[in-house]
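Remarks on the structure that follows.
A single protein chain has been removed from this complex, and every other one stays in its place.
Now for chain A:
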Amino acid sequence: MWTFLRRRIVSSAVPLVVVVLGVFALARLTGNPASLYLPLNATQQMRDDFAARNGLDDPLWIQMANYIGGVLRLDFGTSLRTGEDAATMALRAFPATLQLAGVTMLLAVVLAVIVGSWAALKPNGLADRVSSFISMAAASIPDFWLAIVGIFVFAITLGWLPTSGVASGASWVLPIATLLLRPFGVLVQIVRGAMVSSLSEPYIKLARSKGASETRVVSRHALRNAAAPALTVAGDLAVGLINGAVVVETIFGWPGIGKLMIDSILQRDFAVLQAAVLVTAVSIFTLNIVIDLLYALLDARVRPAGSMRKRRVHVPATA
C-alpha cells in the first residue's frame, strides 16, 4: 500500500512542479502591476518605489527563487489588491466552488442516468428522440445566456427565486441549474449510448431468459456496465467545474475560485493567482490519489490496474 501511495505521490509531483513554474511565468506575461495599482499620473519615483516595495525590481530569476522558497514554506505572499494573505484568499474561495461543483455533478449524474437509461430502452422511440433533442440543446446552450434568461424568467418575471447571491438555499437553484445543463446534456448522450450497447449484450438476454424483471435487468446488469464511460466523462466535467465556473460565479456573485483567478489575472495580482492555481491543482492531485487509494482499499483486484492507471493532469484553464 505504501509503495502504491508513494508511486502515486511521486507521479503527481512532477506535473505539480510544472504548474508551480508555469503559473509564475504566465502571470508575468500579463504585464506590470504598477500601471494598474498606481494613479495614471504617478511619477517614475512612485513606480520605482512600488516595484521595490513588492519585489518586482529584482531580476526574474530572483523573483522565481523567492516564489519557490515561499511555496515550500506555504507562504504565497500578500495580495496587491486587498493586502490580505494570498493563500487565505484562495482557501476561502475554493470551498465555495467545490460545493457548487459537487452538488452540480451529483445531480447531473443522477438525472443523466435516469434520462439516458429511459431513452436507451427503446432506441429511436419517442422517449429517445425527445431526450436526444433536450440533451443536445442542453449541451449547446451558452451558460452566460442561460444565466441571464434564468434570472429574467425566474427572478424578475415569476419572482420565485433570488437573482443571485449566496444568502439562502434558493440562491443555489439558478447557479446550479445553469451549471447543470451542459454536463447533463453530455452525460445523457454517453449514458444512452453505453446503455444501448449494454442492453444488446448476451448476458442481458441471459438475464431476461432467466425471468429477471426489466427493472432488475436495467439497474443491476446493464447500468452497472454502462456506468464506467459515463463516470469517466463525469470526472472530466467535474474537474472542469472545480477549476472554476467563471461565468456562473461572475454573474451570480458566487465567491468561488474561478472568479478569484480571473480577477487576479485582470488585476495582475500575481500572489493570489499563484496561490489559487496551486490550491486547485493540489486539490485535484489529492482527489485523484484519494480515489485511487479507495479503489485499492475496496477492491484488491484493481490495485495492479490502479497502479498502472494513466494519470490525468489538469492544470487550471485560467493559469
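Following the convention adopted for this analysis, contacts are C-beta pairs under 8 Å (C-beta built on N, C-alpha and C of every residue); 3 or more make two chains touch, one makes a residue touch a chain; residues count from 1.
As a convention for this text, contacts and distances are computed from a predicted model.
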Open item on the list: Which of the following is the UniProt-recorded protein name of the chain this complex doesn't show: "Universal stress protein family protein", "Glycosyltransferase RgtA/B/C/D-like domain-containing protein", "SDR family NAD(P)-dependent oxidoreductase" or "Peptide/nickel transport system substrate-binding protein"?
Closed with: "Peptide/nickel transport system substrate-binding protein"
Open item on the list: Using the document's definition of touch, tell me which of A:28, A:92 or A:208 contacts the absent chain.
Closed with: A:92
- [ ] Tell me which residue among A:7, A:53 or A:129 touches the hidden chain in the full complex.
- [x] A:53
Open item on the list: Please identify which residue in A:26, A:56 or A:166 touches the non-displayed chain.
Closed with: A:166
Task: Touch residues of chain A, complete complex, unshown partner - done: 30-31, 35-43, 45-46, 49-50, 53, 81-84, 89, 92-93, 95-96, 98-99, 101-103, 105-106, 109, 148, 151-152, 155-156, 159, 162-168, 170-171, 203, 221, 224-228, 230-232, 234-235, 238, 250-255, 266, 268, 287, 290-291, 294-295, 298-299, 301-302, 305-306
